[in-house]
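One chain of protein is taken out of this complex; the other chains stay put.
Think of it as A, B and C in the order they're written, each chain with its own count starting at 1.
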Amino acid sequence: MTHKVAILGASGYTGAELVRLIDLHPNIEVAALGAERKAGMSMAQVFPHLRHLDLPVLCKISEIDFSAIDLCFCALPHKTSQEVISALPSSVKVVDLSADFRLRDPAEYEKWYGNPHSAVALQETAVYGLTEFYREEIKSARLVAGTGCNAATGQFALRPLIADGVIDLDDIILDMKCAVSGAGRSPKENLLHAELSEGYHPYAIGSTHRHLGEFDQEFSAIAGRPVKVQFTPHLVPANRGILATVYVKGDAAAIHASFAKAYTDEPFVELLPMGEVPSTRHVRGSNFCHIGVAADRIEGRTIVTAALDNLTKGSSGQALQNANLMLGEEETTGLTIAPLFP
Amino acid sequence: MTHKVAILGASGYTGAELVRLIDLHPNIEVAALGAERKAGMSMAQVFPHLRHLDLPVLCKISEIDFSAIDLCFCALPHKTSQEVISALPSSVKVVDLSADFRLRDPAEYEKWYGNPHSAVALQETAVYGLTEFYREEIKSARLVAGTGCNAATGQFALRPLIADGVIDLDDIILDMKCAVSGAGRSPKENLLHAELSEGYHPYAIGSTHRHLGEFDQEFSAIAGRPVKVQFTPHLVPANRGILATVYVKGDAAAIHASFAKAYTDEPFVELLPMGEVPSTRHVRGSNFCHIGVAADRIEGRTIVTAALDNLTKGSSGQALQNANLMLGEEETTGLTIAPLFP
Amino acid sequence: MTHKVAILGASGYTGAELVRLIDLHPNIEVAALGAERKAGMSMAQVFPHLRHLDLPVLCKISEIDFSAIDLCFCALPHKTSQEVISALPSSVKVVDLSADFRLRDPAEYEKWYGNPHSAVALQETAVYGLTEFYREEIKSARLVAGTGCNAATGQFALRPLIADGVIDLDDIILDMKCAVSGAGRSPKENLLHAELSEGYHPYAIGSTHRHLGEFDQEFSAIAGRPVKVQFTPHLVPANRGILATVYVKGDAAAIHASFAKAYTDEPFVELLPMGEVPSTRHVRGSNFCHIGVAADRIEGRTIVTAALDNLTKGSSGQALQNANLMLGEEETTGLTIAPLFP
Partner (left out) sequence: MTHKVAILGASGYTGAELVRLIDLHPNIEVAALGAERKAGMSMAQVFPHLRHLDLPVLCKISEIDFSAIDLCFCALPHKTSQEVISALPSSVKVVDLSADFRLRDPAEYEKWYGNPHSAVALQETAVYGLTEFYREEIKSARLVAGTGCNAATGQFALRPLIADGVIDLDDIILDMKCAVSGAGRSPKENLLHAELSEGYHPYAIGSTHRHLGEFDQEFSAIAGRPVKVQFTPHLVPANRGILATVYVKGDAAAIHASFAKAYTDEPFVELLPMGEVPSTRHVRGSNFCHIGVAADRIEGRTIVTAALDNLTKGSSGQALQNANLMLGEEETTGLTIAPLFP
């Protein structure tokens, strides 16, 4: 049986990544591609690398017949997303890739995103989409909120450690190195090749990045008390990848053991041998997350490193992984493709 | 039925690319990975991006039991390749990725590669591996000689035009822009990141590149008379991709029609609408070749452009395509993955 | 004596490059920086790499007191440039970096740029700014029209050969590889890092690039009869640099000799020994142009290669070189800085 899906926001990078991955899925068919400003164009015009595929023409969301759609991937900007999803028929399952349904507390949403939430009741039904930790809820959810790409990376590097109580909760520092595609496809001066190539810099300095809302929510829930981390993202001249270097206080062996317990059976999370480090180049284009653990020379301090592809495991790959669960498919279908290196 | 294959030279880029592609193939199993200097290492150590795969440990070629092997991919340096292949049991089919069996005339081989050919009889049995043009011979071949990556690109851009007589054979210029992975994984000063990043230059200037041997052989055979092209490769700071800009004298419409006729049914060659141009970023990591045609402002002159991924369509993808034919598989199995963009 | 200059369009890349170079000039002072949309900002905000310099705040052009200005660099978009320059007091010398005064024939201007020229009389007084070939006229000019960056590169590679009659005028092909900064600082989807990194493609295919207007004008004037070249630019993932690979019919030795004669005494044009090739990385950030000559394997065909930095020798460096002549300074002052490698 083939599931019919719509992708809203198909002219962005996560939309294209969904198409690329679904092409490898035997039981999912792209039935509609929504893109307001580029409606009427073919996918080959918007993304020439997909020109060999037989895909629907891009259309306005209002033109889509959702009665024929089983599941809708919503890759729209935040705020727009909550409006669009509110208007979808309840028969359509939804995987939202925006930030709109990630935060359970509407006040937190407003604090980080600047606008009041307009679909609070719907928010209450949403399941947080970090598959490895919300698997059962996702299976029966109608609406799944995809995580932020930085938020996913940091959580893979920290959730088991907080749950197992093997690190100091009051001294957690996430230093992240993020590739450019995470900033999206909208033209901005600071994203031009001439601006970014051959240079790199921190941004959202002082733990002001919006993905902190997710860290606060999730880590506090696991710990059963407020947990606040420091988080500094950096923009690096590469297209895909997030690398988290996480500084914690705790015993390296205990930390490695905690990860081993959590991830042994996970198909997409690879724990490296003690002392080894991951690289973004070794997960590029794939749904894998590589995690490393190393003891610092200072006793009791450990460095956790994690790498994933922001567009795949950090976004569209995660979305398909969740859709598989929601549609009764094998969780890994369409997602086991090896990374592209070099 | 599963075919068992060996990959010799598994620690190089084309070896890793074969593993990546074969992982998507339901009926081929990697049974042996040969790598002389890195024998004893796991593939995860040599190529951490493949660490999630269950693969044999790298071993010396002499340790491989070829009686259990159906087909051998040989990704060794030229000269070594002919020696190794000569020693293989005749029951093993071979796809050679080196230059050793591409040129039918041993004198031409010696002229371009500097050493006398040591397996002339074997050479006589080899089929030139440009699948789209040697499909039938490949199906029944025991030994297929993979083409040079530049040679493949240039032939996709020129073979139909020479065959159809729509261009001047005495005035063909191939200006190619080649990514870095084509130069292989051996450490050399001129391939360091610090040397190449942010700069680009021509090399093998004056039509001295070895792939000209293939152009001369193939184009002359098609034309039935000697054809000599000009060919200038350039090294560009990117990892994957070859872009050929081909300057010919001929009518653009006739040229476009010639391509349309040749490639309409080809699964991997995409002819763009008249006036459009391909980009290496739109074929990266895939087995596709995109071809564009545009008329110059000077009447009777046309620019043909072609792009492919040197490691996939230009090498390991082509090799698997040929192996599929030799093993009785569907030609496209394991090869239809979409390009990775961005 | 210190000359006071204004830079209009100071928030673009050529504006910043002028500031960088003038900082090395002992006798020129930046007295005004014009930038309409960013008026009121400091240069440190617009270009943080210049924060150590003591520079005027950016202002609107209308706020500049031109009576205190000796020379004005005009780095504005075409069309705007002709309007602004027309309004400047005649006491101010002008080096225009736009396309507005490059083409002597207003009909040619309109053909290539799409709008009628609004300052035809002023155009008649303009001198074409390719310093090495218009040195004497530039010394006494009030208005110098800086060349296109591609146009400069191609002319360095061809002017002496056309003048000396050593190549076939009817078969000249310029294949150019251009870095990204030449496209300017305006945000556009196709200039994003995520779009460009790791890929490359031709553009303005079919000899439709506007710089052809300059080639036609200049080459025809030298030859004394119409000369039309083919010209295909390619966008390469690097920030600075233009590499021209020029295919000509003519004897390599005669061509090398023609260059040697033309450029022996030129401070910024370096002719490489026969057979060597230039690289954009070896001229980056400098005012040098490197030129190579190599014979093709086909007798009577030669490949000329030329590399320069589009922002320096191709634009702002050339502009300062011209300003030096116009102000009675040594032509090379402020311009002899070595390239930045790696």
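We adopt the following convention: contacts are C-beta pairs under 8 Å (C-beta built on N, C-alpha and C of every residue); 3 or more make two chains touch, one makes a residue touch a chain.
Being a predicted model, the structure only gives us computed values, none of them experimental.
The chain that is not drawn here is touched, among residues A:A194, A:I255, A:L271 or A:L325, by A:A194.
Note that of C:K38, C:H117, C:R240 or C:K313, the residue touching the chain absent from this view is C:R240. Of the options B:G9, B:P237 or B:G292, the residue whose C-beta touches the omitted chain is B:P237. Looking at A:P56, A:P106, A:G184 or A:P342, the residue that reaches the missing chain in the full complex is A:P342.
Listed here are the chain B residues that touch the chain not shown: 13, 180-181, 183, 185-189, 191-198, 237-239. Listed here are the chain A residues that touch the chain not shown: 171, 173, 175, 177, 194-203, 205-208, 212, 228, 230, 232, 234, 236-241, 243, 245, 247, 275, 277-282, 284, 292, 294-298, 301, 303, 305, 307, 341-342. Take chain C: the residues that touch the chain left off the picture are 13, 16, 19-20, 23-24, 47-53, 181, 197-198, 239-240, 270, 278-279, 281-286, 288, 290, 311, 336-342.
The criterion applied here is as follows: only the chains that are shown with their structure count from here on.
Using mean Cα coordinates as chain centres, the one most removed from chain A is C. A straight line joining the Cα centres of chain B and chain C is 39 Å long.
Among the residues of chain A, those in touch with two or more other chains are 13, 181, 197-198, 239.
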